[in-house]
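Of the protein chains in this complex, one is absent; all others appear in place.
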Amino acid sequence: MSGLRVALEQAGPIPLAAAFDCPRGQLLALVGPSGSGKSTILRCIAGLHRAQRGRVECGGVVLFDSAGGVDVSPQQRRVGMVFQDYALFPHLSVLDNVTLPLRALPAAERERIGRGLLERTRIAGLEARRPHQLSGGEQQRVALARALARDPAVLLLDEPFSAVDQVTRHRLRLELASLSRTLEVPIVLVTHDLDEASMLADQVCVLHRGETLQQGAPDAVLARPASAQVARLIDMRNLFEAQLNGHSAEQGWSELGWGGRTLRCAYAPGYDPGSRVAWCISPTNVLLIPERLRREEGENGLDTAILDLLVGSALTQAVLKCAGPPGLLLHMTLPTRVARRHALAVGGSLRISLPREAIHLMPAAAREGGRRAPT
Amino acid sequence: MDWDAFSISLQLAAATTVILLLGSVWLARWLAWSSFPGRSLVEGVVALPLVLPPTVLGYYLLVAFSRDSLLGRVFETATGTTLAFSFSGLLLASLVYSLPFAVQPLLRAFEAIPPRLREAAWCSGLGGWATFWRVELPLAWPGVLSAAVLTFAHTLGEFGVVLMVGGNIPGSTRTLAISIYDRTQAFDDAAAGSMSLLLLGFALVTVSVVYAVERRRAQLPKAAGQVAP
Partner (left out) sequence: MVAAPRHAGWRRLALALGCACLASLPAAAPALAQGVRVAAASSLAFVMLELEEAFRAEGGAQLRVSLGSSGVFARQIARGAPFDLFLSADEGYVERLNADGHARDAGSVYAIGRLVLFVPAGSPLDPAIELAELPRAHADGRLERLALAQPEHTPYGRAAREALQASAAWDALQPALVYGESVAQAARFATTGAAQAGLLAWSVALQPQVAGQGSYRVLPESLHAPLRQRMVLLRGASVDAEGFYAFLRGARARAIFTRHGFSVPGGG
């Protein structure tokens, strides 16, 4: 298939055990904490770093293959790279920065393409300026335009929005999203911001210490992490351990013993009765039960007390304490208008429901080595 | 005013500057961007002429240039004249004692170029030479100028090594600095005074130029996101 396929391994200085692929026209977000090797992987794809073992292939062209002794130089890989601090050439004008990859073309052609790229990245009119005369957002666009000038087979972005303010970041994200729809190449975006990843990416790949733990669509990964470790990495706040009491295959549920209560979740035959499991539920999937509606036990109703409320402009985050011992904490995220409608306040009581389908089971022990989970 | 000595001094300084600049650009680039065991040793050796007394340097050079040494013998068979007490010997000696004055400003200039800029150039399709010509050199330009001016001025003013290795041969190794000493010995204070004034003026101009260049370098815009040094 055309698109990007990456498999890299090395013991140090930054350990890597990563494998992922990104089809043409899709945007893959590499997420993970600092030091998890995201930038290193990007540099390997660009040819700026040689991993000890592995293979990088893009659009059918092998860029790196340790077994076959192939290592194409960065100059010859058609990779468009946007560096974290943009790395614009301070002694060149914006137009010259952007057209530098086009040195081989005649001047008139170079200028035409360059101006076209500036238009595309919405910075037409800044041709003669120098990088230090530009704002952060404008510099980022120049870096992007320069990367696109390469007519790249793959576009790499290394935390491109980390250095700009919130408002600019929002605007740039929108532009990147629309750009990625028109570009027919794989795009790899490195970010530590999960929201950004879920907004922009078609696929999310979670990294920890150089190892790819899970790759999948954003809502799949963020709602159904493959392991407790991934759950922690994606900041899944409702992460618990429970005992799998039993299954009911005909009725399609499995039963969990959790904190003295029983919960019913979707049928999960992969786990043995009596074993310990980990489970999680996304805070957005925790449902508020209005007073007047009482559901059956099957939907895991719980009485809670509101410990804390963070009311944002669009979303409210609530920390709930479950009634009865051992007083476990649940996080709930709901639209602010709903929170207002129900007059939620700290100290008040609240009945919530955990839908069966939203409860996601994972193996209990947090192992260091993970596998790519099937999506 | 000893115009012969003036001419010899200028020629020596010019030749030393041109040769050293060409060689030092590569040496400085290599030192700036490779790390290898023993790198500190290489940097130390390069800086050695700065801290060695000129007589020590002159002594070792004299031994290296003598008729009994390999270098001296090769030179003598090739050209028929000795390496010591010749302009070529002086040139060789100048290359040694002015080396740190050429390498150090260049090294600082190249080190100040963020490695990401070179990587961005490579990712933009520029090979090694193109990256040097279009990215590294334009950014290191003030360092090149500093190196050139310092090397020229230092060579112009060198005395101890020149005296030991070149002797005081009028017309081939009597540089301006030697001539001043010579005229002083001969109680010709008028000549010594005028030549000293010339060298003083030249040194003043040199130092001013170097400081002006350094000030400009500090003002040059850096790559976005970088802090100016």
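For reference, chains read A and B in written order, and residue numbers begin at 1 within each chain.
Everything that follows uses one rule, which is that contacts are C-beta pairs under 8 Å (C-beta built on N, C-alpha and C of every residue); 3 or more make two chains touch, one makes a residue touch a chain.
Nothing here was measured: the structure is a model prediction, and the numbers come from that model.
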item	value
Given A:Arg130, A:His192 or A:Arg261, the one touching the chain that is not displayed	A:Arg130
Which of B:Pro53, B:Pro115, B:Gly128 or B:Gly171 contacts the chain that the document leaves out	B:Gly171
Touching residue (missing chain; options B:Val46, B:Ala93 or B:Val144)	B:Val144
Hidden-chain contact residue, picked from the options B:Met1, B:Val18 or B:Val74	B:Val18
Absent-chain interface as seen on chain B, which is shown	4, 7-8, 10-11, 13-15, 17-18, 62, 66-67, 76, 81-82, 84-88, 134, 138, 141-142, 144-145, 148, 152, 167-172, 174, 182, 184-187, 189, 216
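What we mean here is this: only the chains that are shown with their structure count from here on.
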item	value
Separation of mean Cα positions, chain B and chain A [Å, integer]	55
Of all residues in chain A, those that touch chain B in their complex	46-48, 73-75, 79-81, 83-91, 100-101, 103, 130-132, 134, 136, 139, 146-147, 149-150, 163
In the complex with chain A, residue positions of chain B that touch it	114, 116-117, 119-127, 130, 134-135, 138-139, 220-226
